[in-house]
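Here the structure is laid out as structure tokens; the discussion comes afterwards.
The complex is shown incomplete by one protein chain, all other protein chains being positioned as in the whole.
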Amino acid sequence: MGNRAGFTLGELAETLRATLEGDPTRIVTGVETLDAAGPEHVAFLIDPRYAKSAAASRAGAFLAGPDAAGLPGPVLRTAKPQQALIRLLLLFHPPPAAAPGVDPTAVVAADARVDPTAAVGPLAVVESGAVLGPRVRVHAFAFVGARAEVGEDSVLHPRVVLCAGVRLGRRVIVHAGAVVGADGFGYAFDGEAHRKIPQVGGVLIEDDVEIGANTTIDRATLGNTVVRRGTKIDNLVQIAHNVEIGEHSIVVAQVGIAGSSRIGRGVILAGQVGVADHLTVGDGAVVLAQSGLARDVAPGEKVFGTPARPVLRAKRLFTLEEQLPEIVRRLRQAERRLERLEGQLGLAGPERTKGDDAR
Amino acid sequence: MGNRAGFTLGELAETLRATLEGDPTRIVTGVETLDAAGPEHVAFLIDPRYAKSAAASRAGAFLAGPDAAGLPGPVLRTAKPQQALIRLLLLFHPPPAAAPGVDPTAVVAADARVDPTAAVGPLAVVESGAVLGPRVRVHAFAFVGARAEVGEDSVLHPRVVLCAGVRLGRRVIVHAGAVVGADGFGYAFDGEAHRKIPQVGGVLIEDDVEIGANTTIDRATLGNTVVRRGTKIDNLVQIAHNVEIGEHSIVVAQVGIAGSSRIGRGVILAGQVGVADHLTVGDGAVVLAQSGLARDVAPGEKVFGTPARPVLRAKRLFTLEEQLPEIVRRLRQAERRLERLEGQLGLAGPERTKGDDAR
Partner (left out) sequence: MGNRAGFTLGELAETLRATLEGDPTRIVTGVETLDAAGPEHVAFLIDPRYAKSAAASRAGAFLAGPDAAGLPGPVLRTAKPQQALIRLLLLFHPPPAAAPGVDPTAVVAADARVDPTAAVGPLAVVESGAVLGPRVRVHAFAFVGARAEVGEDSVLHPRVVLCAGVRLGRRVIVHAGAVVGADGFGYAFDGEAHRKIPQVGGVLIEDDVEIGANTTIDRATLGNTVVRRGTKIDNLVQIAHNVEIGEHSIVVAQVGIAGSSRIGRGVILAGQVGVADHLTVGDGAVVLAQSGLARDVAPGEKVFGTPARPVLRAKRLFTLEEQLPEIVRRLRQAERRLERLEGQLGLAGPERTKGDDAR
């Protein structure tokens, strides 16, 4: 992939506000990784661990931070190389433009309010009373339920389901297959059967949230399930009824958050983490992969394991577990030494009493 | 949300068969939680842990059990407040009625048998020989494969897939994106490649089962994958070929059950639990969150961990693990004391023999 015509390094330096070390007339036609890049590509060195790959790279130019040295070609140097990389990728891969308007095969209710700048793809369904804001893109097979609202510049990828009444802010991206607003999992057992508790609340997704493919976010029993501004959610995540996730948090793939839990701001839940119901995870907390939370996590705390412990403690105990064979060996030896000493002193061995038993 | 006109407390008392303590002419227009309720709402106190929130609530009335005291407003008192809450929610939020009939954009095979009272939504597909019973609702994009059968009053939410031949009982609810009847994961390695074992069995879902969003239930290799009456399955659950789940069980989000395992009646599998293949989980067993089963679980047993242990034992071992640093310290000290005693008695230290090694 890449832009056919390409850009000169001079143009790139200007667009990225980078300092160019090299020939400004040289042309590159695409971005590639250090290993894959050829003379026609610009590559990037952001993580210093890849300095060796960079030194061996055949790239025609390099995007790099202030300290990177030893690069075998022209350098576009910038204080914030990661942000510059984002601009560079968008330059070579501009998002496809969507023509405004409703595809003739889409089924849009007469009383839905679709902004004239919005684009509704083939075979999409927009139900009664739904609202699509300016420049919203609704792709094929997406379903916007009755009274659901989608804020400006948001994107619903193919086959997204927004159930009735769900509200999305601006610039929200929902990937293929995600379901927002299905019923929460709530029942009352009456002695005979589990009776369904009607789930009559809503879902509120704030601005700049991204929701991964086939992820599920349930509607609240009452009130709202809430995902606050700037939070990013990966694929196959489960967010139960009445959960609230704070701003700018990261929820990695296959995480599950049970009902009514509160996740703070700037939290990281790594892959496959489970959070039990009615818990609070404080701002800035980090929960390592596959951990299971059964208690609250304090702000800034970093935890690991099931049930989760502070990460340093968890690692120490993991190491001590490794020593269990040695511990048992040493204990057995101490018992033998005791026996020898007791024999020496003419003492009988230990009597076993019931109270000794630690069980 | 809520009913505009509202109900008088007298009307509610009658409908809920509750005893009213307060003014029967007072009007409430919606149900809310204790914290969110205003004077126009009825709130509920079911779990006594929320007594404090109840005492501070601004709600116009309270639904409560026989023992609740100190409520700052009129009380609708009932022996079974949870069941009354369900009726109350349905009163204020009646399920939307679906007009019977097939949407003109749906694609229904000529030889499918659709009951005249069933409702088939826009862009749904019903294939050859499929049967939709009375009052069945098939929402947009739902797919009912060839010869699949859906019992009366069942609901297929948008984008549900029922593969060929799958059978659903009555009052079954399938949430958006669930896939029932995809091929089981079965292969035979012939020395060169994994050869697919044709999955020619079916899926049988009995009455009153609920299936969560994006959950997958595979068809059997031969025979049937079975989910019995009244069992509730949450989102993103994986149920493999030839699994059988008994009546009135609860399967929480992201659980995975491997091939041919038998889950009993009234079992609870908490979030992210994994069950290996060909296991039996007895009636009434409880498996705590994230546990991994590699052996059978006895009826009524409560287990935790990977591999799972009886929960009391698992908790005790978890606590003892915490003591590992202290155990190592005490062991080291005992060894020093032994050394001192041996010195005192003029005995040499322990000889290390190979047989000592516990590894």
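All chains are identified by letter, namely A and B, in their written order; residue positions are counted from 1 within each chain.
As a working rule, a residue touches a chain if its C-beta (ideal position, glycine included) is under 8 Å from a C-beta of that chain, and two chains touch if they have at least 3 such contacts.
The structure displayed is predicted, hence computed values, not measured ones.
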Discussion item. Touch as defined at the start, partner being the missing chain; which of B:Thr33, B:Ser154 or B:Asn214 qualifies?
Written reply: B:Asn214
Worksheet item: Which listed residue (A:Ile27, A:Ala51, A:Ala146 or A:Ala176) would be found touching the missing chain in the intact complex?
Response: A:Ala176
Worksheet, complete the sentence: From A:Leu20, A:Leu236 or A:Ile263, the answer for touching the chain not displayed is A:Leu236
Discussion item. Touching residues of chain B against the unshown chain: what are they?
Written reply: 107, 123, 125, 141, 143, 145-146, 159, 161, 163-165, 177, 179, 182-183, 185, 187-188, 190, 193-198, 200-202, 214, 216, 218, 222-223, 236, 238, 240, 254, 256, 258, 272, 274, 276, 290, 292, 294, 306-307, 316-317, 320-321, 323, 325-334, 336-338, 340-341, 344-345
Worksheet entry | On chain A, residues whose C-beta touches the chain left out of the figure | 1, 31-33, 36, 80, 82-83, 85-86, 89-90, 92-93, 95-96, 105, 122-123, 140-141, 157-159, 173, 175-177, 208, 210, 212-214, 230, 232, 234-236, 248, 250, 252-254, 271-272, 289-290, 305-306, 318, 321-322, 324-325, 327-328, 331, 334-335, 338, 341-342, 345, 347, 350, 356-359
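Everything that follows uses one rule, which is that only the chains that are shown with their structure count from here on.
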Worksheet item: Can you give the whole-Å distance between the Cα centres of chain A and chain B?
Response: 24
